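One protein chain is absent from this view; the other protein chains keep their places.
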Amino acid sequence: MTEPVSELLMFQVGARVFASTVRDVVRIGNVAAAGSDGLIEGTSLGPTFARERGIVVAAPEGGVESTLVVDQVLGVRSVPESEIQPLPAFAAAVIRSGAVSGLVLFDEAPTLIVDLPTLVRERLAAALASPSPA
Amino acid sequence: MAQSPARPSKKPTRKPAPAKAPARRPTSDAATLAAAVAEFARGKFDVKFRPEDYADPGLRLVAEALDSAGGDVGTQLKEFNERVQNVSHGVDEAIEALIRLVVQGDLSGELRLSVTDATLTPLIAGIGQVMETLKRFATEIREAALQLSTSSAEVLAAATQNESSTAAQASAIHETTATMEELKGASHQIAENAQMVAAIAEQTLTGARQGEGSIKLFMASMEKVRHNAVEVDEAIGKLSKRVERIGTVVEVIDEIADRSDLLALNAALEGAKAGEAGRGFSIVAAEMRRLAENVMESTKEIKNLITEIRESTHAAKQASDGNKREASEGEKLGGAAMTSVSGILTGIQETSDAARVIHLATQQQRTATEQVVLSMSEIEEVTRSAQSGSRQATGAASELTKLAERLAELVKRFKVD
Partner (left out) sequence: MSQARPFPAAPPAGASNAGQDAWFFCLRILGGRYAFEASLVTEVVRLGPLTRLPAAPSFLPGVFTHRGEVLPVLDIGQMVGQGAIAIRASTRAAVVHCGPWKVAVISDGLEGLVVIPRRNLEASPAESTGMAEFLSGVARDKNGTIAVLDLPRLVEAARSRAVPFGSGGT
């Protein structure tokens, strides 16, 4: 038929738009409904402002679900897989975080593809390492 | 050379008996007798008629009769002569006394004559009365003279004092008149000034009344502004309430839209996860999202509108509050200004009244001063005439004193004690 596509959930943290594969998203909810524990904020994506949506991230191997607080969820977008690029080698080499798994170019502008479970995991680890909230 | 008859003369005229040549001896006894009678008639009352000498019985009878008659007559005549001499003597004494009285003024004592005679009694009594009367008069006159002296001295002193005091009075009056003249001038000045003050006060009064009118107008307009502001406030209040209600409704709509959006999102997510199978679902979900987005766009617009309305309402309210405040301030200021103006009016009124009073008073004063000046002139006149009168009085008193002294001197001559 056509080239393979990836379904990406577009969401916004601060002024920046990010994408993530829908496979990692359980559902989208209200922040208030999620309850105070299980909310993930202050990730490497940056600080949130409006906090209107929570992306419920799939728990790794039967772990606990986490809700990533984002400012807005923009929607689902089908992207041809050819437009998805990995991070440049140098960038990937110098960044130890695995939060960004790739890029997608929309009109020559790169949108970061976020690996949500990794992002959540790293955030939780960081919270354990330094108890001060981000 | 009148031969006095044998009657005693009343007049104390001394007529010495005229010396006659001795008569020749009658040749006859009759002649002798006649001669003797003549002698007798002449006053030789001790003529002897020696009847014996007469041979003629008739002559002897006449001679005897004459002798006896003559003796009687002679005795009577002698008595009479004695009496006359007494009286004469008494009269002389009286005359002397009177002379003494006149010359020496000795009214003391009584008139005592060395001779007594009944005939003299009335004379003595009369002279005594005269003397008494004279004594009384003299005493009275002396007393009067004394009194007169004293009085005249007093009058003189008084007149002198009067003269000096009238002089002083005259000069004092003169000074007073001069002062009064000055006062007249000054009060004229004051009256003029008071007139000016009154005029100025009148002007100020007019101006202040105008100011009062303006302030009243101002305050009326402030009242209006405040009233308007209150109305505006009420309108704003109503508007705000309505806006709030709209806001509430919009919130509800927003909620619903948001939930719809969420549903649509999740639907899209599921559709995407299902891959091809869920494509249709995704499309529907996408449509739903669009719808929800539209709604949210509209509500966003409404919310913006509401915000704008709120802002302008707030601004309007602030402005109206400001207006109210200013109107209040204005009213307060107006009130204060009114108070001030009232104060000014009262003050002016008082000033005006006071000026008028001053004017009146000065007018009165001027009149009074003029009257005083007039009176002073009159008094001066009177004083001057009094002065001259005093001078005259002094002169008269002086004269009087002198006269009194003279009188006293004169009276002193009369010894009454």
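Labels for the chains are A and B, by order of writing; each one numbers its residues from 1.
Throughout what follows, a contact is a pair of C-beta atoms (placed from the backbone, for glycine too) under 8 Å apart; a residue touches a chain by one contact, two chains touch by 3 or more.
It should be emphasised that the depicted structure is a prediction, and the values quoted were computed from it without experimental measurement.
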Query raised in the report: Considering the complete complex, which visible chains touch the unshown chain?
Result: A
Query - Listed residues A:Leu8, A:Val22, A:Leu45 or A:Leu116, member touching the removed chain - result: A:Leu45
Query - Hidden partner interface residues of chain A, rising order - result: 42-46, 85, 87-91, 93-100, 103, 105, 108-110, 112, 122-123, 125-126, 129, 134
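Simple rule for what comes next: only the chains that are shown with their structure count from here on.
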Query raised in the report: Using CA atom averages as chain centres, what separation in Å is found between chain A and chain B?
Result: 123
Query raised in the report: For the complex, which residues does chain B have touching chain A?
Result: 258, 262, 265-266, 268-269, 271-273, 275, 282, 286, 289
Report task. Provide the residue numbers of chain A that touch chain B in the complex, in ascending order. Result -> 7, 9, 22-23, 25, 27-30, 52-53, 73, 75-76, 78
